[in-house]
Every structure is written in C-alpha cells, then in structure tokens.
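Below is one structure; the comments refer to it alone.
With one protein chain withheld, the remaining protein chains of the complex are depicted in position.
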Amino acid sequence: MTIPDMTVFAELESNVRGYCRSWPTVFDTASGAWLRDESGREYLDFFAGAGALNYGHNNPVLKQALLDYIAGDGLTHGLDMSTVAKRELLESLRERIFQPRGLDYKVQFPGPTGANAVEAALKLARKATGRTEILNFTNAFHGMTLGALSVTGNAAKRAGAGVPLQHATSMPFDGYLSGPDDDSFEWMERVLDDASSGLDSPAAVIVETVQGEGGVNLASMQWLRKLAGLCSAREILLIVDDVQMGCGRTGPFFSFEAAGITPDIVTLSKSIGGYGLPMALVLFKPELDLWKPGEHNGTFRGNNPAFVTARAALEHYWADAALETATRTKGDRIERALTGMVAAFDGVSTRGRGLVHGVVFDDASQAEKVCATAFQRGLLLETAGPDDEVVKLLPPLTITDGELDHGLELLAGSLDAVCGGRGR
Amino acid sequence: MTIPDMTVFAELESNVRGYCRSWPTVFDTASGAWLRDESGREYLDFFAGAGALNYGHNNPVLKQALLDYIAGDGLTHGLDMSTVAKRELLESLRERIFQPRGLDYKVQFPGPTGANAVEAALKLARKATGRTEILNFTNAFHGMTLGALSVTGNAAKRAGAGVPLQHATSMPFDGYLSGPDDDSFEWMERVLDDASSGLDSPAAVIVETVQGEGGVNLASMQWLRKLAGLCSAREILLIVDDVQMGCGRTGPFFSFEAAGITPDIVTLSKSIGGYGLPMALVLFKPELDLWKPGEHNGTFRGNNPAFVTARAALEHYWADAALETATRTKGDRIERALTGMVAAFDGVSTRGRGLVHGVVFDDASQAEKVCATAFQRGLLLETAGPDDEVVKLLPPLTITDGELDHGLELLAGSLDAVCGGRGR
Amino acid sequence: MTIPDMTVFAELESNVRGYCRSWPTVFDTASGAWLRDESGREYLDFFAGAGALNYGHNNPVLKQALLDYIAGDGLTHGLDMSTVAKRELLESLRERIFQPRGLDYKVQFPGPTGANAVEAALKLARKATGRTEILNFTNAFHGMTLGALSVTGNAAKRAGAGVPLQHATSMPFDGYLSGPDDDSFEWMERVLDDASSGLDSPAAVIVETVQGEGGVNLASMQWLRKLAGLCSAREILLIVDDVQMGCGRTGPFFSFEAAGITPDIVTLSKSIGGYGLPMALVLFKPELDLWKPGEHNGTFRGNNPAFVTARAALEHYWADAALETATRTKGDRIERALTGMVAAFDGVSTRGRGLVHGVVFDDASQAEKVCATAFQRGLLLETAGPDDEVVKLLPPLTITDGELDHGLELLAGSLDAVCGGRGR
Partner (left out) sequence: MTIPDMTVFAELESNVRGYCRSWPTVFDTASGAWLRDESGREYLDFFAGAGALNYGHNNPVLKQALLDYIAGDGLTHGLDMSTVAKRELLESLRERIFQPRGLDYKVQFPGPTGANAVEAALKLARKATGRTEILNFTNAFHGMTLGALSVTGNAAKRAGAGVPLQHATSMPFDGYLSGPDDDSFEWMERVLDDASSGLDSPAAVIVETVQGEGGVNLASMQWLRKLAGLCSAREILLIVDDVQMGCGRTGPFFSFEAAGITPDIVTLSKSIGGYGLPMALVLFKPELDLWKPGEHNGTFRGNNPAFVTARAALEHYWADAALETATRTKGDRIERALTGMVAAFDGVSTRGRGLVHGVVFDDASQAEKVCATAFQRGLLLETAGPDDEVVKLLPPLTITDGELDHGLELLAGSLDAVCGGRGR
C-alpha cells in the first residue's frame, strides 16, 4: 500500500478538517457506491456524503444531464434570476413531488447549504409569528451558522460559536427519557401550557424525524403525529428539517410522509441536488410566504447545474414508486443483517429505518475502532451520537444488493475484530 | 419580443425572489460577458453574478477542466476528505497566491458561501480572543445567516432576522462623516480607548475595502492602513471580507494588497470557484488556527468540481500580472467614460476602483429607472446603496474593450433617457 | 362605611399599581398583625408585606431601636461606608445566625431589594464560573429587573421586559410533573450529562425552597438534597433565593436548614430588615468572593436604619429557638384548620409549611373571590400561582393564636360564601 502524500494538507489546511483524519488517504474518483483513492484502492461507501449522495457518486443519468448542460453553455450562476433550468426544476417538484402528495408549498432557494435553509426557515417562522423562541430537540443537528447552531445540541460544536447561543430551548426527543413514547411530551406540553413555566411562547418547533448526527435516533410516526397536533393546537409552526432524511433516505421522498403530517416548513438540502452539488430548498405553506423581495438573499442560491441534476433525479427516480420500494426492501435487508450481527455481542444494539441504520455501542470507543478497522478493509463508515458511540450506515439508495451484502460482511468482520473478545 | 412564460415562478417560487423582478425574462445560456434568454435575446452582463463571475460565464479554460473532471468521474462531493482536486487547489493557492505575496495563511473550507465564510471568521475571532463583540462598518454587507446578518447594515435585511441582532456595533466607514478621511477614526479610537465608553473591547473588526452592496463606497489605502494599525495596537483582529472585492475585482488578487496590510483573517467566496460554482475559503494567520477538528463543519465544504475550476483560474489568470494590469487599464477606461457621462447631469456622480464602479444619483428613483432602461436595451445592471441610489457596474474582468465600450454606450443612452430632461 | 378618596391615586399613579386594586381603601397606621385605614377600620393581615413583615407591623422592640437611632442622629445613609450600625449587624449575623449553624459565609450588601440581591448573585455565579447560563425552576419568582426577570416564570411579568429574556432555562420544580418526587430530576440530569442535549453547562441553579408567588409549591427536603448533590457533583453553583422564605417564614432562619444543605449563595431581603425597611443581603462561600471593590454598587445598599432594626430582630428573635418552635406550632395549627376547612369542598385543597400556606382552587376564579370577600370581612389575603388559583396565607410570625384563629374563621366564612353552593 502506497503511503499517500498528505503534506500540503498538513501544512496548509486548517486544523478544523475532520473526515480526512478518519480516512487517511487521498481520494481521486468515484462512481456509484465506490470511491477510489489515488493509489487505485477502492472503498465501498456506507457514508454517501453524509446523506448528500442518495443516488450514488457521479450517477450516470444525472452525469449526462450535467455534462450536456455545461457543454451547451447552460447558465451556470444565476442568483435568483429566472432560468430555464430553474423552471424545469420547479415543474418537476410540482409534478413529481408536490402534486402526488397533495402538498401545496411555496419554494424558496435560500443559498445552497442545509444551514442556509435552516437559517431561512427560522427567520421566516419568527417573522410570521412575531415570536423569537424556537424549540429544538435533544441531540439535534441543524448546522454551523449562528442561527442553525443555536438549535443544534452538540456541545463541542456549540462551543465554537464564541457567543452564548440564544432563543432556543431543547425538548426531549422521542425515547430520550426512560418512559414509553408518549411520556416524552409530558414536559413539553406542561411548560407550553403553563403561563408561569418560564418558557416564552415559541415561534416554531424544529425536528428531524431521524436524528442522523445525533446517533440514528428514530421518532415514531405516532410521536410525530402527536408533535404536529401539539404544535397546531397552539399555533406553533412545525419545521421538519429533512436535509439528511429527505430525498428518500427513509423510503418515501419526505421522511414525514408515513406519519401523515404536513409540516408548515420543510428544509431540504444534501441529496436534493442529486449529484452532490450544493443546493438547498425551503418549502412552506403559501400563507407563510411573508418574505419581502430580497429579504433573504445569497449569491449561490441559483446553482443552475445543481438544478439540472436535481430535476434529472426527480424525473428519473421519483416518477414512480420503485426507489421507495427498493429502499424499504434494502432497509429490511440491512436490519436483518445487523440484528443478527449484534446479537453476538453484549453491549451492542442496532436501530434504523429505510437506509439509515446505526450500530450502538455501550462502550463508545468501540464505535471508532470499528470504523477504523472497516476503513482498513475498504469500507467507509462514520460515527455519530453525543459520544460518537454509534456506527452510522448511510449507503447510497442506489447500492446493489451485492454491494450491500459485501459492505455488511466487511462491517461484521470489523465488529468481530473489535468486539470479538467479548462476544458470547 | 416574446413574452416569457413566468407562470411557474409566480405560482411556486417564494415572494423572496428578487433579481428576477428586475430582469423579467427567462435566461437560458451564457458565455463570457453575455447571457441569452430563451427567446434568443442577448444581454451584456455588467453584473457578473454579483461578482461571482470575474472570469465570465462558462469561461472556456475552466469549462474544459470541469468537463474533463466530471467526465472522468472525479470525486464530486468530498466533505472535508482529502482529495486530489483539493490538493492541487491548495498547491495553486500556495504557489500562485500566497508565496508571491509573502503571505503565510492557513486555509479553511467553511461551507461554500460567503456567509459561511463570514460566520466561520467571526466564530474564530471570538474563540481566539475570548471576546464577543465585533465592529463592523456603516453600510456593510456580509450575508444573511444570523451571525453574518448581525454585521450587515441594511435595515430591511436586518428586519428579516426576527430576533434582535447582537454583539456588533457599527463604526463610520471611510468618508461616512463629512470631514476629511482621517476624521472617521476619531469616534472609533475614542470609544476603544475610553474605559467608560460603553463599548466592550471587541474581538475583531470586519471590513470590506470597497463596499459593493453598500453603494460602491471606497476605503482609501491610507484609511485601511490606519485601520490595520489601530487594530494591531489594541490586539483586535482585522477581518477583510474579500468575498466580492477579492479575486482581482479591484486589480490585485486581494483587494487589500495595495494598502500593504496583512489582515488576520480573510474571507473569499464568489469568484474564488472561478466558474460561478459555490465555494468559499477562510484564510487566517497560523497562530489563529485554534479550531478543534470538526468544530465548524458543513456538507458542501468539499465541492470538488469548484476546486477544479478554482485551480484552473488560479493557474491561468494568476501566474503572471496580466489580469491585474488589464483590470487596471479597463478600470481607467470605465472611469474616464463615466466621468464624462455624469458631467452632463446635475445630481449624478461616479466613483470606483478597478472593475467596480458606481453611478450615484441624488434622486434615488433614477437609479432604478436607469437599470430598467438598460435592461430593455440589453444591458444587465443592478442598484446598490442604502436607498438603491447607486447604479453598480461589475463587468467580468475578462470583458473585451469592445464589449466594455458597448455596455458604456448602452448605459449612457439609458442615463440620457432617464435624466436627459435635467441635463445641462 | 366611608368611601375612601382615591382620586389622586387614579389621577396621578401609574396603571401599574396592583395591590391597591385588591384592597380598595387608604391605609393609615398599623401594628402587629393589624392595619387600620383612614376611616378607622381594622384589617387582620394574613399577607405581611408579601413576607417582609415576619415580625409584624411596627414591632415595638424594633420600633424603639429605630426611634432611638433616628433621634440620636445615627448615620442614616451610608452607601458602603463602615458604620457602627453595620458592624453591629455583621456581629449579630455571625453570632446569632452563622456560628450556631456552622456557616461560613461572606456578606454582601447589594442594594436594598430582593431583585438587587438576585442580580448580584447571578453576576457573581457567572463571574466565578465563567459560564453564562442559569437554571431556574418552573413557576419561579425572583424579581423584575432584567437579570432577575430572566429567571422568573410568570409570562405576564416576562412580557414587561420588552426584550427576549436570555441565558436561563426552566427545569421542573418538585412535583411539577406527574410522577413521584425523584422523577422530576430525570430530565435535568439527562440534559446536564448529555454533551449533545443542547443545554450549555450552567453557572448556577437558582431555587426557592417554597415558591410563594408561584403558588405555595413546596420542595421536599429530599428533593433539595438531591438538587444540592446534583449541583455539587457537576460544579454548578447552588443559589437559594430565601428572600421570601428566609428569616423564619418556614420555621428555621434559613428555609433550607431542614434539608441539611449549604447553598453556595443565598439571597435575603424582605424580612431581614425586620421592620419592613428596604434591605437585602447576598451570602456566599468565601472562595466565591471574587468581586473587585465596587464592581457591584448602589446608593442605598447602606440603609443604616434598617441595619439597626435588622440587628434588633436578630438579637431579640434569634438568640434562642423560641420563634422557630412557635412558628412550627402555629404552622401545625393552620394546617389542621385548613385541612378541615377544605375537606368540605370539591376542587379545593391545601398545602404549606411553617407559616406559609395555600388554599388551592381547581376553579381559579374562586381564589380571587375568596380574597375579595375576606377583605370585606376585614382580612387581607392575596392570590398566587400561575392562574392566581391559590389563596396564600402569610401571617406575621408574631401573630397570636387568637388572631390566627380569628383570621382562619374569616377565611372559612369567605370560603363558605364563595364555594358554599358546591360544598358536599
């Protein structure tokens, strides 16, 4: 194995870099579920750009559309000008996504990152209600800009703010406390309905249906329905941050569909661009469209190449139920495999939905070791959770069953290598 | 002239959309200094993606590198993994930019927008100093996320925050008050040095050398030097936000070069990606690299196609002084033309540097009318300034003299049409 | 009954006035447990200056000391100069209060109100820990200045701030949730110990052992011990706000004594001055005395006449256990009476400790009616609780058994008059 030349990274790149430490090689090319480093070594990708590559690396359908657009001098940079590419994307959103689901949303292009989308969503919720406070959930992750960070749980990331984070209060996520599901709302309902609780009436609640960075924590459909009802009864806006769990990650296009709820505001990013290109959307009910022209802007909100690949993805993958069905089937396949895998070990468990799964270690240090071992064996996996105690599986939705099985075998081997001594 | 079909935009896109109102057509393709709408009509671009297209639309040199990279399945989405594309970009930054200028900066990829870069810069400044307050300048523009918005002047944009914006205090920009240049620091120095002024000791000062959105307000080199000295003497970090004015807009790669100063932190975005693709950098002195791994992250900080075009731009345009020289020459050309143009009217003046210029109207309503008239004649121009009283010229640096002259003629005609009745 | 002349109050005094609306007469003189209005009508006082008159109105022992001091030209206004009166008070505090209880506290004179004391306590806790966040409890009341208001629960009072209240998070007070006592810490412990909960590590917890304004909510001794242990294990400072419940209101001098805990910081006001004169103290462990000279000041922190009556009260009432014993005995007397009283009605219950008791109405409107009826019959009583659903009994500690019984009879009659129709 060639030792990769990392000199320039060490010399020039800031200490803030992270993933490159977990995967100490220099990647070069990629396609589908595979990355290749500059020495030609291949890695199976169970990470998928932290959920930004639901359709795999350099997906050929999208790739051709992208190459054609660029070759044809399609407008690249469009701010919020009207463009042919944007029109076609809007039409696809309407036909492939909104209409089949009976949704009536306005679309904002808030800047191309999830954090931009969250910032815009919070601003709009405050503007629409005239209130300042936001409720978020324990272990939430919504981004690194000041507004998004204020609703993010992770203490190490929060410390980076350099100022006290404000206007947000954490509530217990589904299952956070020991009791059965519904108990987790006892506290939230009590403080919302008590005029002397000390909690100011909030503008909105922001929630992920599955907390990816938080450790693959699943909100049940019942819990989500109760949350939606609780918000609606009190005229609190419900924001679903579907940046990581949207675009089919849990099966349906929106992760909240199975709960039968309609959030007031939805944020999308990561896989919405299709090809891993920066793009984000904020969707909201028409009556919330209180923005003044230009009140929230940004140079890169019109990344037209991403509009092209986004549209190609919607047309190719969301014109019928095939992808959703396949995701469910593959999800079951993973679940079966992981359930069997963890049964062999004490202090290891698993949870997940669709194509996001976690292997949870009582001994957090094992999670990092499993990822390191898997990398050596050619599998990319990352940790999540407050103590990095969860190995998170986030393969492309387009992965084949064979690739999936191969990856699960590499994981099983890594697990055995790390935890084997303690297996029963 | 065909009436463009804007239906889907009106129906689906949020009211927040802005530029599409100024330029009511649907753009399709673009190259160099020209955009084409779907009816085939061509528009000369004196806007250049708000400064994101210094090398023009779909610049052929960069385009080929981009097509090759995509066609060859180069890694598209890389978070902060080490990639070949990133290594080559870092090497070009060092060789083409840092070394010739004697700069020793660490490089952070903070997420692909200027706002991300500003948020990271502010966080780092606060972390490094343990102080919370930031000084910004009147009429500053730094972005729409909560942290960036707090140092932005525009009241309409600030109102979008929905919460009081904090930890920032405005100081008078060069020329803001009536007196000669140096007077503008009287207030700032006085409150910084008075232990009872009520201004808490700031972590940093953030400044644009030319305020683009603020109305093409120019800081003199002397003023910038004085600012740098004033910060350094008080251990206040100096952040130059070079998102719009960097990458050669005013002539040199960094807009602050001519002042002979070395900011502690520099933000770059817009044209750094070369091709109008989302990308941003934060540069800072090595001793400020106090980030912990992953303390500031983001899904799209590793937009590798942008790294490829960024590198191609550095290699092609910044290996010698040709672009800088050309920018100065064209800048003089514009300045001469505008000076002559405005001399014919009362209440109209001009100012600028390099390839950013403004035509300033005492009667603000004229600025918008000039832009609207220019659009009808095939020229894209936007307004800037607190009352949108400035017509801003921001052509691609790669524009030809012929194109420049053509655009200036269209502007002259528009000016005449709008203000003609009042000309002397 | 003469109709009192309220004209000047209506014409000149701000609409913010409150108690004068509940008790529409003009009071003139007072002694012990009795007030007299200008028509000569007498009212038995079960309110005691909201807990500021534990020793009764114009207590003769203190009155003589006060008259002597004033007549002898004792220094009245002393800022934080050293005075004979202050020395004697400090000596009494040490001998009568600290030494017998094994307490080693430093004494700060923070300005003469409870809010001043709370503001100073919060400032000191933040200064000592370098952290900004405070945990308070649901239904807490700590004062009306901006810092004190931020840890106060009442929404109507919070709305008065005019700015978002920050740096404080509510936790469930003992019994707030449905479960048994200890459960109320499940949430608090979970978020404190979860590095991804979104709750930043707090400087301090501020608690009342009995929430007076909050509705006579009692923290059990077990709960207080658990709270103290939980804080101590995490190096979070524990502030007991004993402004209303200190000075013997619940029996012992400090309300937390029975729990066997030693708070890091204690605030005292209201009855500490003895005679109803403005005075407040902050007590804290010596290692927390990190104040710089004059870092917190205030014109009236040296109200020497109050020092004189404060000392007289300590010497007369706290040299032995008589007052504490009497308070317990009278508390039992009230408890028995109230238990019998409320048994006759559905939807009415009672709770209390020492000489603070509440009668709680399921139908909140009845509480106000009972107070109004009692006033007509010559008894002063006020409501408390988030919905003003609690009639609060707060008689002077020096009340006689006969007066107590008389008041309880008036209350019983009022209760009967208001709720009689629904009695069983």
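Order of writing sets the chain letters: A, B and C. Residues in each chain are counted from 1.
Rule of thumb we're sticking to: a contact is a pair of C-beta atoms (placed from the backbone, for glycine too) under 8 Å apart; a residue touches a chain by one contact, two chains touch by 3 or more.
In this text, all values refer to a predicted model and were calculated from it rather than measured experimentally.
Mapped onto chain A, the footprint of the missing chain covers residues 163-164.
Hidden from this view is one chain, which touches chain B at 132-133, 136-140, 151-156, 158, 164-170, 172, 176-178, 186-187, 190-191, 194-201, 214-215, 385-387.
Residues of chain C that touch the chain left out of view are 4-6, 8-9, 12-21, 23-31, 35, 38, 49-53, 57-58, 63, 66-67, 70-84, 86-87, 90-91, 93-94, 106-109, 111-116, 119-120, 122-127, 132, 143-148, 150, 156-157, 159-163, 166-167, 203, 243, 269-270, 275-278, 282, 284, 289-300, 303, 305.
We take it that only the chains that are shown with their structure count from here on.
Chain centres here are Cα means. That of chain A falls 31 Å from that of chain B. Chain C has its Cα centroid 49 Å from the Cα centroid of chain A.
In chain C, 164 are the positions where the chain touches two or more neighbouring chains simultaneously.
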